[in-house]
Structures are given as C-alpha cells and as structure tokens.
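Before I ask anything, let me first share the structure, which is written out below as structure tokens.
Here the complex is missing one protein chain, while the rest keep their positions.
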Amino acid sequence: MLENAWLIPLFPLLSFLLLLFFGKQWKEMSSHVGIGFTGVSFLLSVIVLFTQMANGSGGAEMVWLTIGQLEFRFGVVVTPLNALMLVIVSLVSFLVHIYSKGYMHSDERLTTFYSYLGLFTFAMLALVISPNLLQLYIFWELVGVGSFLLIGFYFYKEEAKAAAKKAFIMTRIGDVGLLIGMILLFWQVGSLEFNDIFTAVGGGEVPEGLLTLIAILIFVGAVGKSGQFPLHTWLPDAMEGPTPVSALIHAATMVAAGVYLVAALFPVFEASPAAMTVVAVVGGFTAIFAATIGLVQTDIKRVLAYSTVSQLGYMMMALGAAGYVAGVFHLMTHAFFKALLFLAAGSVIHAVHNQNIEKMGGLWTKMRITGPVFLIGTLAISGVPLFSGFFSKDEILLATWYDGRYGLFIIGLVAAFFTAFYMFRLFFMVFTGEHRSEVTEVRESPRSMTIPMVVLAFLAAFSGYINTPWFGTFLGDWLAGDSEFLPFEHHEGPVWVMMAASLIAFAGIGLAYLIYYKKSLQRDFLSSHMPATYTLVFNKYFIDEFYQYTVEYAARAVGYLGSFIEKYIVEVIVAAVSGVTRAAGSLGSKLQSGQVQTYGAIAFIGLAILVFLVVWTGGYL
Amino acid sequence: MSGELFAFLVLALLAILGGILMLNLTKVIHMLLSLVLTFLAIAGLYVLLSAEFVAIAQVLIYSGAITIIMIFGIMLTRHNDTQKTKGNRTRNMVVGAGVVLFFFTMYFSINQVSFGDQATSLHVENTKQIGIELYSKYIIPFELMSVVLLVSLVGAIILAKRDDEEEAEQK
C-alpha cells in the first residue's frame, strides 16, 4: 500500500482538473465532486497510516532526471511523520470541503472555490510525502499558489487583493532562504534525498559553520510559511479569505508546513546547536509576541490568526528545544482545535454577518451547537486539563525544561496564560452577555457546517490521549521509533510542571471571567492606565508600519531610481534606436522609387566608395 | 611640342568638349550631335594609337549607325523634346560627388601606371593583322558575335512590333 501512496494527492488533483474543465456545467454538483474525491483521499490516508503502523516505513521512487553522475528522483515516502501529516491534512481538508458546502452555498463562484481547494489539497498532500527536498520545494511553492488564490478569492475586495499579494510576497522572502539553504545543502552533500542528507550530516561530512547556516536558511523558509516573527504579518491579513480557507490553510495545514519542514529535517537542525537555539528563540519570541497582540484585537478572525501565530511559535520553540515529539504532537492537536475554532468562528460570522466581537454577544442560547464546540476548542487551546491542548502544551513545556532553556520555559508559561485569557475573552464576548448584533434573528448554521465542527470538537477533546504521561506515550514511541536519525527519550516530567500549566490556564480563564463575564474588573483597565502600551499592542507593535517605512519606501526609492533610468536613459536609447531604424527605413523606402537612375546612382556610389577604400588602403582591405 | 602631342591635345580637348556640351545643352538633338563630335575625336585618337581599322569602324558604327538610330529614336518619339527642369537636384549633387570621388580615386591609380615597351608594328598592315587574328585565334568569339547581332536584330524587330499586333487585336 505504501508504494501506492502517490494516489492520495492524485484525487484532489483530479477534482481540481475536473472542476476546472466541467465546473461550469455542474454548478452545485461541484461541491459533491470535491467532497467525494477528498473523502477518498482521506480513506486512503487512514489505510496508509495503519499500514505504516503495521509494516513500518516505505515508499516508491523513480529516477526523474539524470545529469552526469547525479540522479534526481521523485516518488513518495511514508514515514510516521508523513503518515500523520497525511491524515491530518486530508481529514481537515475533507471536513472543510463539507463545511464549505454550507458556508459558501450562496457564492456564485462555488465551483472555482472547490477547484482551488482541490489544488491546494493536492499540493499539500504531495508536499508531506516528498522523499527529497527538491520535490518538497516544488509543492511548497504550489501550496503558496493555492494559498494566494484562496486568500484573493474575493478579488473584488481591495483588502483581499492586497492581502493575497502580501501573503505571496512575504512567504516568498522566506522561500528564497529555503532555496539558498537547499542549494548549499546540495553543494555539500551532492543529493537532495532526505536519507542521503541525514547520512551525510550524521557522518559529520558537512562543516559545522556551514551546517548552521544551512539550517538557519531552511528555517527562514519555515519562518515565512509558518508566520513566525518577523515575517508573521501576512498571516493575520490572510483572514480576508473565506473562513473555511482560514481554517484549512491558515490554521491547520499550510502554516504547519513550516513546522513540518523543520520536523522533517530535524536531524540537520539537531546537528547544529546554534541553529536549534535560533529556532527555539524565534519560536518562543513569536509565541509571546503574537499572544500579546491577540489580547486586544476585536476582529474574531484576527484574534484567532494571532493565536495561530502564537501556537506555531510554540511548536517551533518545542522543536528548537529538541522536543521533536512535542512539536509534532502540538502540530496535530493544534490542527484539530484551531480548525474547529475557525469553523466555529465562520459559523458565527455566517449567522451575524459581522466579524467584530464588540457587535456579538449572547449567542450561546441561539447557537446550540456552535457554542459548545467553540467552548471545547477554547478549552483545548487554553490547555485546560483533560483536553488535547493540555497534553501537547505540557509536552512542550517539559521539553524546554529538560533542554535547560528556563527562559523559554517561563515564556511558554506566560504565553499559555495570555492564550487562555484572550481565548476566553473571545468566548465570553461572543457567546455571553446581552445581544449586541444588528442581526436579530440569529439562526444555527446548516447541518453541513455543524457536522464537521462536531467531528473536530471530538478530536480536539480526545486526540491528546494518544500521548499522555498516564496512558503511555504511544505517539512518541511511534514517531521516533522508526528512524535511526531521531534519538528519542521521553521525559518523565515533574508533576509540578503539569500543575503549574493547569494553574496558569485557570488563572487566565479566571481573569477573563472576571473582566468579561462578571464585569467586576474594568474592561478598559489597560487602555486607560497605559494608553501608550495599549496603542502599541493594538497596532500590532507597528510592525506593518515599520515595514512600510523601511522596506517599502526603500523598495519604492529603488523603484523610482529604476523608473528614472528607464525613462531617461533606457527609453532614450530605445527611442534613438527606433528613430534611426525608422529614418533608415523611410529613407530606404523613399529610395525604392522604381526609377532606374536612382538605383544606378546608389549602386555606383557604393562602388565608388569601395574603390576609394581599396585604393586608399593600398589594396589591403 | 611634337606634332603627335599637338594632335593628341586637340583631339582630346574636342572629345571632352563634346561630352561637356552633351551635359549642358538643352535640346536633345543638340546633345546627340555634340556626342558625334566626341565620337569623331575618339576616332582620331585611334589613328594616333596605330589603330586605323578601329578608327574607321568607330566612324562608321558610332558616328554613323548608332547616332542615326538615336536620331530616329528621337524623331519617332518627341523630336522637339528639350531637357526640362534639372529634376532632382539633391540626387544630381550626390551623383556628382560620387563621380568626383571616383574620378580622383582612379586618377590617383592612373598616375602611378607606367609601362615599359610599346608595340611598333601595329600600324603595318593593320587591317590585315586584325583579319588574320580574327579568323584564326578569335574565330569562335567572332562567330558568336554574329549570333549576338542576329539575336539583337530579331529581338529588336519583335520588341518594336509586338505592340502593333496587340493594338490590332484590340481593334
């Protein structure tokens, strides 16, 4: 079965192509086509997962190009990580396909939407089963294209257009880093196959300094894709896309591709302590940095977006602290609960036609399904004990603790506090209190939207139990056990870490409860006492403005210089060339008068000049 | 100054004069007649160069036949025709400049030419020498030339006649 894993990404591609060619005729039917094909992919993924568990890793490869001694291959490889990613991606994609049927039902370009979804799912699935970096890079870029198309789906909205471009350019900056890293790696190792790379790195064939550089450059690619600081600004803007897209791409799958990349190349990073520190510090900083921004945003999707950035930082921090299992574990649980939160947010938006949380409230009684599932997601992300996020977050904190990075451990705790606080702030403001929406008749969403949410809620609640300190570390053993390149030791954590994490989560929830539910604390406490800080955080630390004033104006200055050169130097040269050509042409056409004497005169003058030159040079031309 | 040199100078001046007159006269018929002068002067030069037969042929063919044909041509077309405006002045200037350039280039080359001996036996039975050469060494070109003349004769008749037939058909 594993050698036929290439079939999995093929079905979404088929869906994309069919919808591209026949979508116009099928109209409403197209959603069923998309759902059907993705469903097949999901089933195959599950089969692959179980086959992998039973029989170990495998795959299939073919030679693609032969250049001299070098062989470029393509194919599929199924490792535990890849199999897990396949299931996550195909499952979330499948659920989002179903959800979109309800969410997008009134959109005229439903067909286009489903074909884009198919393209993205194809690229993402192919990305996670790539056996070499080159193939990964191809689909890495293709995923970017899918993301671009879907963010800009409402292309008639200026913001969506700008956001799509921004996302594409910002991730592109990271991709350049990845590409350079790849080239350096190829130069050193002579192959882009993961196995060859790991063997070479494990054998110490790559010099220490260069290895650090390569790892950091590859990490830059991950930074761009996963929205880590300082390339995170595109991710909140990407919320201009349809909400199902936000759930699929900008919460569960594509942004996790950066984490996946670091995880897939984990042996490379592990060989360079400096690179590990960079990954951990950037991840930790992003985690707390984005969490503080999330505290004050009022747009429901933006809060979730910053939460995503923060959680991705968490995963990076875990990987940087050698917590391979912790990072991947959190990647999985996060995919479920964040997709759930986005879908639930989409359901709310669908009901009240608004994204501002100031204008929601009191929805708990009106949305009997959305409310509870949102609560489950919120509990999971906040790290409340017994929900999935609790276990994975605990795993990350343990990893940082054991790696000796106590600063990052503290940061992780603080970020967890912030997370719990802003998520419950969101929950209380949306679902409790009096009704503030302009829409009076709030209805629950159709079944096609609620069923995916319920499935995800189930997973968000219980998926944590596959790797717990109490019932066994099944996931960890499985993920790391198969590979000779991944040293894995499980940490029997001190109980107080778990206690502390729980307490922190409850503290955040309690504070949010006091401020936003009981109203016993003033809401504008922060904004009235520290207006400067509030402004700073509310405006996302002015990162966008900073880019505006540095990068953009620098680019604009270069552009002006270029346009000046273009206008006054290049165009003059072009005009001169074209003028001379035109003049010569018109002269030539004037000479074509049909008069023999003119022809004769020209021929004669040419001859005279030739003779003159011959005589002048003494017969030696 | 020897008699030969004097004769050369006079004949050369006459030849050039004829040419210049041809360029500057206005009536077509006058131009043609001035060229007759040039042709005759050239015939005189041939005599100086010990080429009596060629000189006679020159007088007969050029001054006689060709000029008469041309006069016929003028008479059959527009016998009172005069050279109208000078036409394209720019082109005349350019052509003139080219001619001058050509002239000085060639002049520069001619000046350096210097040959050794000169043939002295050419004037002795000149016509007989030519006849012997033509009928021995150059017999094939000579016969070919007769073919050329025949072809041009037939061709000229056909060219001049075809229009008549077409006109007759049209009528």
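A and B are the chain letters, set down in written order, and residue numbers restart from 1 in every chain.
Please note the rule applied: contacts are C-beta pairs under 8 Å (C-beta built on N, C-alpha and C of every residue); 3 or more make two chains touch, one makes a residue touch a chain.
Following the convention adopted for this analysis, contacts and distances are computed from a predicted model.
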item	value
Listed names "Transmembrane protein", "Thioredoxin", "NADH-quinone oxidoreductase subunit K" or "Amino acid ABC transporter ATP-binding protein", matching UniProt entry of the absent chain	"NADH-quinone oxidoreductase subunit K"
Option touching the unshown chain, where A:Q25, A:Q69, A:S106 or A:Q592 are the choices	A:Q592
Absent chain, residues of chain A that touch it	592-597, 599-601, 604
Contact footprint on chain B, counting only the chain that is left out	2, 4-5, 8, 12, 15-16, 19-20, 22-23, 28, 31-32, 35, 38-39, 42, 45-46, 48-51, 53-54, 57-58, 61-62, 65-67, 69-70, 72-74, 76-78, 81, 83-84, 87-88, 91-92, 95-96, 99, 102-103, 106-107, 110-111, 113-120, 122, 126, 129-130, 133-134, 138, 141, 145, 148-149, 151-153, 155-157, 159-160, 162-163
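As a convention for this text, only the chains that are shown with their structure count from here on.
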item	value
Separation of chain A from chain B, taking each centre as the mean of its C-alpha atoms, in whole Å	93
Residue ranges of chain B touching chain A (in the complex, touch as defined)	91, 94-95, 98-99, 101-102, 105-106, 108-109
Chain A residues touching chain B - in the complex, by the definition given at the top	597-598, 601, 604-605, 607-609, 611-612, 615-616
